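The structure that follows is given in the form of structure tokens.
Apart from one protein chain that is not included, each protein chain of the complex appears where it belongs.
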Amino acid sequence: MIVIMDEGATELQVQSVIDRMMEKEFTVHRSTGRIHTVLGGVGPEDEIDPVEFEVMDGVKECRRIVSPYKLASRHFRPGGTVVRVGNVEIGGPRVVMMAGPCSVESREQIQLSAKLVAKAGASVLRAGAFKPRSSPYSFQGLGEQGLELMREAADANGLLVISEVMDSTQIPLLARFADILQVGARNMQNFSLLRELGKLRKPILLKRGIAATIEELLLSAEYILSGGNYDVILCERGIRTFESATRNTMDLSAIPVVKKLSHLPIVADPSHGTGRRDHVIPMARAAVAAGADGLLVEVHPDPDRALSDGAQSLRPEQLNELMEQLRIIAPAVGRAMAG
Amino acid sequence: MIVIMDEGATELQVQSVIDRMMEKEFTVHRSTGRIHTVLGGVGPEDEIDPVEFEVMDGVKECRRIVSPYKLASRHFRPGGTVVRVGNVEIGGPRVVMMAGPCSVESREQIQLSAKLVAKAGASVLRAGAFKPRSSPYSFQGLGEQGLELMREAADANGLLVISEVMDSTQIPLLARFADILQVGARNMQNFSLLRELGKLRKPILLKRGIAATIEELLLSAEYILSGGNYDVILCERGIRTFESATRNTMDLSAIPVVKKLSHLPIVADPSHGTGRRDHVIPMARAAVAAGADGLLVEVHPDPDRALSDGAQSLRPEQLNELMEQLRIIAPAVGRAMAG
Amino acid sequence: MIVIMDEGATELQVQSVIDRMMEKEFTVHRSTGRIHTVLGGVGPEDEIDPVEFEVMDGVKECRRIVSPYKLASRHFRPGGTVVRVGNVEIGGPRVVMMAGPCSVESREQIQLSAKLVAKAGASVLRAGAFKPRSSPYSFQGLGEQGLELMREAADANGLLVISEVMDSTQIPLLARFADILQVGARNMQNFSLLRELGKLRKPILLKRGIAATIEELLLSAEYILSGGNYDVILCERGIRTFESATRNTMDLSAIPVVKKLSHLPIVADPSHGTGRRDHVIPMARAAVAAGADGLLVEVHPDPDRALSDGAQSLRPEQLNELMEQLRIIAPAVGRAMAG
Partner (left out) sequence: MIVIMDEGATELQVQSVIDRMMEKEFTVHRSTGRIHTVLGGVGPEDEIDPVEFEVMDGVKECRRIVSPYKLASRHFRPGGTVVRVGNVEIGGPRVVMMAGPCSVESREQIQLSAKLVAKAGASVLRAGAFKPRSSPYSFQGLGEQGLELMREAADANGLLVISEVMDSTQIPLLARFADILQVGARNMQNFSLLRELGKLRKPILLKRGIAATIEELLLSAEYILSGGNYDVILCERGIRTFESATRNTMDLSAIPVVKKLSHLPIVADPSHGTGRRDHVIPMARAAVAAGADGLLVEVHPDPDRALSDGAQSLRPEQLNELMEQLRIIAPAVGRAMAG
């Protein structure tokens, strides 16, 4: 921890800060500069809030120097993590496509979806059985039955299953049917849920909250990792900004930033990131070009009749077209498309 | 619903949109302007996503015209809602102060807190028994024991109790000890939790998420109201912006905006809104001047030794000073301070 | 300057950073912690960009410790600055009201405005002669003639004049007619303009840009101060956020933050901050309660017929009502309303 004193801080003020640091069990190194006195402290940084010191008289600024996350940091595994599920590797040399409809709507719809997704070359079938909706009056998903239908359709087409878990009570059910459990953006800081997922031994795809910093995303991953579940996949899906031309603003620079700070793989979800089918394809290409380890994309056999998120679901032929383009782009980043 | 066609949209494009609207069971009124054709639709707006139409060829924009929330809208109760708990009224002519430490730390600490809070003239004791923390390594609260200690301290000082509920499983416990259940900013869109709280018959204080629009806050309130629980108090506690000089940016204009759109009372939490003790007092005054129905403020008998959020907790004498100032300000908005 | 090395940075990496710091003429103090090596540097911080060091191998973070602004900092004048113009003091014990229409539209309109503004107890007449408009097709102001009319109306009613300067070429004209020159939010970082205003000997009201941090606002003030013009008044007028219920989000916490960091007076402009007449009054009250040294408010004798910004202009009776309320609030912060 570093405390920078105000220009003009009195000796008494400096001493109070030193006393407080020692009381909190920090070893203090004092360095008196021409303008500012700087106090370096070695001690239990996790347990203090820097603002505690910033509100003291004569203090200009207080900064932690140790990362608040440890297991999620690149330093913990410099070589990077590859999450293996079945014969799919996320974070390895191949870029993985996960695709499917927003929600499971019926056996026919999910069967058709699985078939087209497999044919396009994707490895994982995505779809929601439980849907978090801003309005209490919207379609809320098929629940357990949806999971069964999804599993059946995936198995018939050699695909893995990813689906969202909305709270702790749903974990056993999801764990029974899905290969990867997805934590939605709204739950990124649902710490009770994260803690329970840390006890599971299945991969978790953790979506960045729309107002979450990258540091907070890594701290949420830390909750899962610290429970002993090391198979965490991060997902960029757009942040909230002042721009309203798109539903969210995809922060693709999060991809290289995460690659530098953490060993965890990161994928991108351009469907939620843009909210509109016509912007999904350019942003999916861009994500792979930026170095994403995979994509999560919504596709529907008949988007005009989808019960949810039809506007952001690709048509079947668009998924094929996108895969073609990604096969051209992946080699530019030294990779290939899986499938 | 209104669909505005592009300048230059073809008749075929207009027809496709009309067909699609009718298929979704809208009655369509067409109005052909000099530049734009506009289609008005009366029908099941709740069930459609305007973007579905915006991605159609020739469409410039599609807008809902009916509010997505109904029970939360001012129109539903033009006179406004007063939430009554014991002898306290929130949303009435008196401005209510809810104060207390961030967390219950010990019997002594919460007893001291309750005494000073009551003495200052506050009506409700606030404190956390379960703490949502960004880092898995931080203090997580005393749990049930904390609630017991808090109830005891409040009762001894004639105060009501407000405390945070973090997930559905905690509802019975909280309902046993607290008079008002608080939903934290991170849970504002935890729809499973909101739905369960709709079944309760105790007041809920719903905090605005740091990236939530006012419309989304009202939609979350709607989840609770639609379950039959009409005693919802909204709370502005700062939104996330680019400014980093304060932890969050308090959006005090949310107060007059909510007053116009909704009948629900709204209070402000300047402690979380600013994150620093020295900014809490000015923002607390500002919130009352802007028309807030109450305040939620952190105070601690000895903030320098608080286990959490010490930096944003007022010292006891500061709470007294603030109450003095608020007693001057409240009459400017035609009100008085309760207590 | 402080450079924090990565956990696991090699000795070679540490040495490269030290060499680079010395090359940039910093004296380096090395402190080797249990986890991180920290390098403190005393030297020409103004001339370096911390990111230069952050992109070096093995560097976790680099921070300046000296404020980038000097003349604008509280330390430079701990007692605070009072800007004196005529018999008006901004930053003193009295809260100053500056009011008037968005633009000068005609002699009659500005005369009526000045009269009502003076009668309500305001000290300064505000109005625009040159209008920056987002659309090239909107009303752009009366120019020099507008300034003449404004001066005449202000003089007849014992008011001072404040008006906006849009570029350097307009300075002599503005300086001839106005007592205070206003720099609009869009020009907050028009450094050529700021530099020229530093040479003037008239007070400048500098509005915060809608995407400017408080630090950047103070840096822009520094441009003016460093030219020798010490009479700078800052103005909070709303920042851009994701919330669209109001045109901008007024960041009232900027008021206590600026008071701590700087000696310069700060006023608030709730008209531009909210964009709607019905929200101006609550936010004006809130700004004074938060400690603002004054207000800049739009009022129009007949807002329904205003050529610009009618929707955010108060009606004459509303200004009177607001002044009444402010006279109640000001004593809560140890002040009184001027006039």
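By written order: A, B and C. Residues from 1 in each chain.
The criterion applied here is as follows: a contact is a pair of C-beta atoms (placed from the backbone, for glycine too) under 8 Å apart; a residue touches a chain by one contact, two chains touch by 3 or more.
Being a predicted model, the structure only gives us computed values, none of them experimental.
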item	value
Selected from C:Q111, C:S168 or C:N320 as touching the chain missing from the view	C:S168
Of A:P44, A:G158 or A:P256, the residue in touch with the unshown chain	A:P256
Where the missing chain touches chain A, by residue	211, 213-215, 239, 241-246, 249-257, 260-261, 273-274, 278-279, 282-283, 285-291, 325-326, 328-329, 331-333
Where the unshown chain meets chain C, residue by residue	20, 46-47, 49, 51-52, 54-55, 68-69, 132-139, 166-169, 186-187, 189-193, 195, 209-211, 216, 219-220, 222-223, 226, 240, 247, 275-278, 304, 308-312
Residue ranges of chain B at the interface with the undisplayed chain	2, 4, 6-8, 29, 31, 33-36, 38, 40, 42, 60-61, 63, 65-67, 73, 75, 78, 240-242, 244
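Keep this in mind: only the chains that are shown with their structure count from here on.
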item	value
Distance from the mean Cα position of chain C to that of chain B, given in whole angstrom	30
Intercentroid distance (Cα basis), chain B paired with chain A, Å	26
Whole-Å gap separating chain A and chain C, where each centre is the average of the chain's CA atoms	38
Where chain A touches two or more other chains at once, by residue number	240
